[in-house]
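Here is chain A:
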Amino acid sequence: MKTFTYAIIGNSVAAIGAIEAIRSVDRTGSIGLFSDEPHHVYSRPLITHYLAGEVSEEKMLYRPPDFYERYGVQAFLGAQVESVEFENRRLQTAGGESAFEKLLISVGGRPIVPKIAGGDLRGVFTMNTWDDAREMKSYLPAVRSAMVLGGGLTGLKTAEALVEAGVRVTVVELAERVLSMLLDRRSAEVVVKQFENQGTRILTGTTISEIRGGECVESASLSDGSTAECQMVVLAIGVTPRLDLVQDTPVRTNRGIFVDRRMETSVPGVFAAGDVAEAYDALLDQNRVLPVLPNAYAGGRVAGLNMAGGERTYDLGASVNSTTFFGYPVVSAGSSAIEEGAEIIEGDDENGYRRFIIQDDRLTGFVMTGEVNRAGIVLDLVRERIPLNGLKDRLLDGIGLIDLPEEIRHKKLRGGTCCHEKH
Partner candidate 1 sequence: MALACFKLPEFLVERDYDKCINCRVCERQCGWEVHSYDEEVDKMFADTEKCVGCQRCAVMCPTGALVISPHPGRYREHGNWTQEHLRDAIRQSETGGVVLAGSGNDKDYPVYWDKLLLNASQVTNPSIDPLREPMELRTYLGAKPESIEVRDGKLVSQLPPQVQVETPILFSALSYGAISFQAQEALARAAAELGILYNTGEGGLHHDLYRYRGNTIVQVASGRFGVDPDYLNAARIVEIKIGQGAKPGIGGHLPGEKVVGEVSVTRMIPAGTDAISPAPQHDIYSIEDLSMLIYALKEATNYQKPVSVKIAAVHNVAAIATGMVRAGADIIALDGFRGGTGAAPKIIRDNVGIPIEFALAAVDTRLRQEGIRNRASIIAGGGFRNSADVIKAIALGADAVYIGTAALVAMGCTLCQKCYTGICNWGITTQNPYLAKRLNPEIATERLVNLVTGWSHEIKEMLGGLGVNSIESLRGNRLHLRGIGLTHGELETLGVRMVGQ
Partner candidate 2 sequence: MACRLCEVGCKVEHSEHKHVIKSFKREKPVARLLVEESGPLSFATQCRHCDEPACMFGCITGAITKDPETGIVNLNAEKCIGCWTCILMCPYGSITRTNGARPTAAKCDMCPGREVPACVEACPNRALVLMEDEEPAVALEDAA
Partner candidate 3 sequence: MRNIEALNNPFGDAKVISNCSIFGMMDRTGRRFSGRDISRAIANMHDRGNGLGGGLAVYGIYPEFADHYALHIMFTSAQGRKATEAILAANFQISRDEDLPTQPTAEIVNPPLVLRYFVKPTHSRLEGLSEDDFVVRKVMEINTSVEDSFVFSSGKNMGVFKGVGFPEQIAHYFCLEDYEGYLWTAHGRFPTNSQAWWGGAHPFSLLDWTVVHNGEISSYGINRRYLEMFGYHCTMHTDTEVITYAVDLLMRKQGLPVEIFADIVSAKLWTDIDRMDPESRQLRSALRQVYGSMLLNGPFSVIIAHEGEMIGLTDRVRLRPMVAAAAGPMLFLSSEEAAIRLVSPEVDRIWVPQGGEPVVGRLECTSEAPKSDQPLAA
């Protein structure tokens, strides 16, 4: 039986962050990587771009084909871990048993599939894996119009991909606006406008009540009683952490696997990162599940460094999102949706819409659309909790390093490390 110094379950961005971190300090310790998916590590956010035909097979890869070899990783792809014995430091796959000294769980989340009549018809998809996208892509020739359930990021990016693939799309969102976790009402309208420009309908405050068809999807009925013809329904109402492996084990869970600031679970030597983890959000000062890619990498990296004997804490937390819809940039960060007792600064001009949320003279969140250059400087104000002082008036014009207080500016101009992990 092989014993790995480091075992990693899940072939995700968090896993790569951990591997690259481990190898930056430990060149010899053995690493075993177990993934139920058969693919070389790929970029999950690219699956919609793949669907749209924008990204080729080889460009799906998140790291080069020789990555595992170069990083000394023994990768077990398509090998689902069936169980883990946390006390004995063992894990079982169909192929056998392996032992480990340190373990990282980064299995991500799985789509929430609502119970809808007709949900088992051909043409009903979820959008979470490369295989999902492949299946969808091969089904496209039969599709003229599609209905996407869920106006979140996955739903909208899928809708965009389908539009670009030539499909007529209707998006159905139960909430009163799309991207309600990320955007306020007005910025959501900006996004909706982008879709409407493409002839895409976005219906809010409603949901799919029934999917109809013989073998395949032929139409869908909405809760408002209307029915529309479609050949495809995509269910994208969210993901939930994959907790199967830790169910009924000493590993503490809440909504996700609960980790401390070192990304370590309640079981010493066992770490978790990525969409499966419930990690610390410095901005809210509490743990939460926050499925965004930069945080997954950073969390994996902190976990990896700590697995390799380092002492790092994870302080990133805050929600960050940047994307485009039909080429139109939309970024948001921090508590953009939380508006209680906050001061709001808004602007809307030819450069786009922007909204800044200020509490106690500190920026707690913002949304920018259109012109997003140098948004990172603004995000840093949020993350570093820099007092705004006179800076408020400059926010709408676009903040430069030159606008920052002298001390911070000097530190930035001379400094060289931008990661917010504490050393």
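The criterion applied here is as follows: contacts are C-beta pairs under 8 Å (C-beta built on N, C-alpha and C of every residue); 3 or more make two chains touch, one makes a residue touch a chain; residues count from 1.
Quick note on selection: all candidates are chains of the complex that A comes from, given by their letters.
The structure displayed is predicted, hence computed values, not measured ones.
Engineer: Could you work out which candidate touches chain A in the complex, given the options 1, 2 or 3?
Structural biologist: 2
Engineer: Contact residues on chain A for candidate 2 in the complex?
Structural biologist: Contacts found on chain A: 17, 43, 45-46, 49, 54-55, 59, 61-63, 293-294, 297-298, 301, 320-324, 327, 329, 331, 333, 372-377, 379-380, 383-384, 400-403, 412-421.
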